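These notes are about the structure you will find just below.
For this view, one protein chain was removed and the others were kept in their places.
Up next is chain A:
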Amino acid sequence: MTDLHRLSHLDQLESEAIYILREVAAQFERPALLFSGGKDSICLVHLALKAFRPGKFPFPLVHIDTGHNFDEALKFRDDLAERTGEKLIVRYVQDSIDQGKAVEEKGKFPSRNAIQAVTLLDTIAEFKFDACIGGARRDEEKARAKERIFSVRDEFGSWDPKLQRPELWNIYNGKIHVGENVRVFPISNWTELDVWEYIRKEKIELPSLYFSHRREIVWREDLVFPVSKFISLDNSDKVETRTVRFRTVGDMTCTAAVESEANSIDDIIREIQVSRTTERGSRLDDKRSEAAMEDRKKGGYF
């Protein structure tokens, strides 16, 4: 272990993630990398370059497009696919709604976060994906802290936290029955700060959303929300222009911005180091109940 502790924490985490990606390539027939355009999945693509170049990725990039994405994230996604020359598959939540498989939420804060799972499960079935790689981290949320790196889901995409396989040393068991799939989380052991320090070290490009910019916003439950055509405004909403950035990027309907002047990676790292709230503190979808994430995961959500 002398050697182990000669590698910096970022190098150790990187090596572990590359090892996990290569295990996916070896153990599964039809894996996919779920790509959202956020910083964590951008890191996954960078790690895949490290794991498989000079060869091609042994999986396509798959984006489940809710239709409520930031334009900047979509443009970044398309540019990245072109730059790497890797295959990008996009499937749309709108199609699931149009087909009557998913029902749009009503009310003032409609979110497509939960119904994303419907489109995801259909996409898994369409391409017969047996493994889906995702950028979730255990530090994000308490239910995620419990999840294995190879997380087996049944034919309904459902996670049973009480029936997880023991996961020992770095021996991953990806054996599944037909219809089941495995969600794989190569950066489980990374924290938000690790991701940012890694982005700095590796000079990884990010969508402009992460850096401070002027944007029209409204206040919702003490959170700063971007004004977009996807949220309904009424007379009680006061639209203001503020200098903001996004700490996490999801749908425009559920991702809040933070007021920030940070416009370089160094600034962002300094900001996170002194921050008193978690990254998911700016996600409305997690604030719905004490077990919001656990319940969504049981329903097939990532």
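In the analysis below, a residue touches a chain if its C-beta (ideal position, glycine included) is under 8 Å from a C-beta of that chain, and two chains touch if they have at least 3 such contacts; residues count from 1.
Keep this in mind: contacts and distances are computed from a predicted model.
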Protein name (UniProt record) of the chain left out of view, among "sulfate adenylyltransferase", "Methylaspartate mutase sigma subunit", "FtsX-like permease family protein" or "Chromate transporter": "sulfate adenylyltransferase"
Which of A:12, A:158 or A:228 contacts the chain that the document leaves out: A:12
Chain not shown: contacting residue from A:146, A:200 or A:242: A:146
Residue among A:177, A:214 or A:229 touching the omitted chain: A:177
In chain A, positions touching the absent partner: 1-9, 11-16, 18-19, 22-23, 25-26, 49-56, 138-139, 141-146, 161-162, 164-171, 173, 175-177, 188-189, 191, 193-194, 275-278, 280-281, 290-291, 294
